[in-house]
Structure formats: structure tokens, C-alpha cells
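The complex appears here minus one protein chain, its other protein chains still in place.
Here is chain A:
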């Protein structure tokens, strides 16, 4: 039981074909222009619509196939029950182009849209906006299939400004012009449309049903937004486990030799550090073959310290040698020799004498 559109030009050629087939209408030749299909469709549409008016079917608009022409579906609906209140309001609003600038602005105000000046260049945009706003309430108020509406609301909220499509979620943004991005602020997005929907009187049919729908929408959008946020996080940090807040903390490895920690790694970390050292040595040896393993295996600060120590010793040696060659006289050398002889040789000789008492001492 498909709904019949009054403006089939909005449908694709394929759609028209399928609709005609569904109603057992002989298709024109395969290469016919869309117009031919449109005409055929219109012919059948009017006939079938009349049939529908005589026997109203409640599930006529349950399968929402086309989102682009819901306004016209509203028209077919209103055609069934002529006594509906909205029927009287609709013909006025349907003639949007007939409205004056002031009236258009007023209509937009009714939906809470703070519009700017309606000038020649802006008029079309605002007319479109009003049209979209008018299409929204009939969608909201018809709740035979809440599941179908919820996914579209989800895609709207998640999709943001795709193709410039404006729906209820988007319309609420223009209220607060600061919040433009839907994705980075999932929570305000969710709460605001829910709240403002409650304000518009046209949409509230049965408040309990609305609330449950909103709650389902809320949780669904929140989960979707968190999933979106989680996906982004997963892209950036693929190895991190998922956390509710999306924040993960990794322990920093303790710095050896700092804050009283032992310079050599403890047994707890030994495997890790050794592995690292091994890899380090491997890379080092691959680059320079001369270096031995031990000096390269030492951690960096230790290596620098040893290097400086060696350098210091070398400098001290060099300085002493220089001093010796420059300043010391031959007399001093002789005196030094005697001194060394007295103080170094004799104790050694005495020590030897003590060790081997049988032996005669060497008088040197």
C-alpha cells in the first residue's frame, strides 16, 4: 500500500516505473522521457487517490518511502479527513510564496526561528526554511512507526549539515547561533531538540508517547555520538583500550638514577630493560662495528660521566707531564730520585726481608 505523491516529478524515473508496475499500468517504451512516466503516474494517482478517499486506509502513510515530498503526503492525508483542524491551517501555509515579508517573518517566529531581514536575496532561503519547518510537524505528529523516524533523526544529528538539509535538529541550531557544530557537542544537541520539541504545540499529540520517543531518541543519539567519538579515538589511538571517558593514562617508565632510584634496573624491570638494551646494542653494533657491548650497554648518563672522568684523567696526566718537562730542574730530579728510593724501595726491600728471613738483604 504505497502512498501516492501529487508531484511525481520529485520521484526518480525508477521509482515511477516501480509505482506504475505496482498498479498494473502498462509501461511506455524503455527510452521514454521521465515526463511520460510522470503523466501516467498522475493519471493513475488521481484515480487511486479518489478510491482512497472513499475507503480510508490507516496504514497508507506508514511506509515513508520518500522524505522529499512529505508535505504533499500531508495533502493526501488531509484529503481523506476533511474535517481536520490542520486542514484549514495548511492551505494558508502552503502558499508560502504568497506571504508578505512580514508574514513570512512571523511564520518563522512561530517556529522559534530568529530570522534576519527578509530581502529580495534572502526571501527564497527563508521560504525554503519555512517549508521545511512545515514538513517537520506532520512527520513528528504521525507516530505509527517511531522506529522509522528515530533513525532519520539520528542520521540528521550525526550527519550535521549534509547537503544543507534542514530538519528539526538543525532548525533548533539557528536559535542558538553560537552552537553550530553538532558533532563536537553531543550533549547539548541531544538536550536542546528534546526540550524545544516539547514547546511547539502542534507536535504534541500524546505527551507520553512523545516523551518515550524522545527518550529513545536521546539514548540512541547519545550512544551514537559516543560511538562516533569512540571511533575517532580508535583511529587516533588504535592500541589503547576503550574507556567511558575516552581518556587513557599510561605509566611513565621510572628514570634510572633519578630521585634516589638505583642506577641499575631492578629485577622487576630487568627483562624489559635488558631487552631494550639488547635492541639498543644491536642497532649500535650494526652502525659502528668498533664499539664493544659493555660501554654501549651502559645507560646514557652513566656513559657521559665515564667519558668526562676519562677526559679529566687524561688532562691531568698531560698537565703533569708538561709541568715536569718544563719546570723541574735536574737537581730536583736527583732529589726526587733519592726521595723515591728512600721511601719506596726500602719498604719493599724490608717487606721482602721479612718474608724470607733466610735470605741476605740486598743493599740497594
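Criterion: a contact is a pair of C-beta atoms (placed from the backbone, for glycine too) under 8 Å apart; a residue touches a chain by one contact, two chains touch by 3 or more; residues count from 1.
By definition in this document, contacts and distances are computed from a predicted model.
Trainee: UniProt name of the unshown chain, from "Barrier-to-autointegration factor", "AP-3 complex subunit beta", "LSM complex subunit LSM5" or "Ubiquitin-related modifier 1 homolog"?
Mentor: In UniProt, the chain that is not shown appears as "Barrier-to-autointegration factor".
Trainee: Of A:125, A:232, A:311 or A:324, which sits in contact with the chain we cannot see?
Mentor: Touches the omitted chain: A:125.
Trainee: Can you list, in ascending order, the chain A residues touching the missing chain?
Mentor: 114, 116-117, 119, 121-122, 124-126, 128-129, 161-164, 166, 170, 173-174, 177, 180
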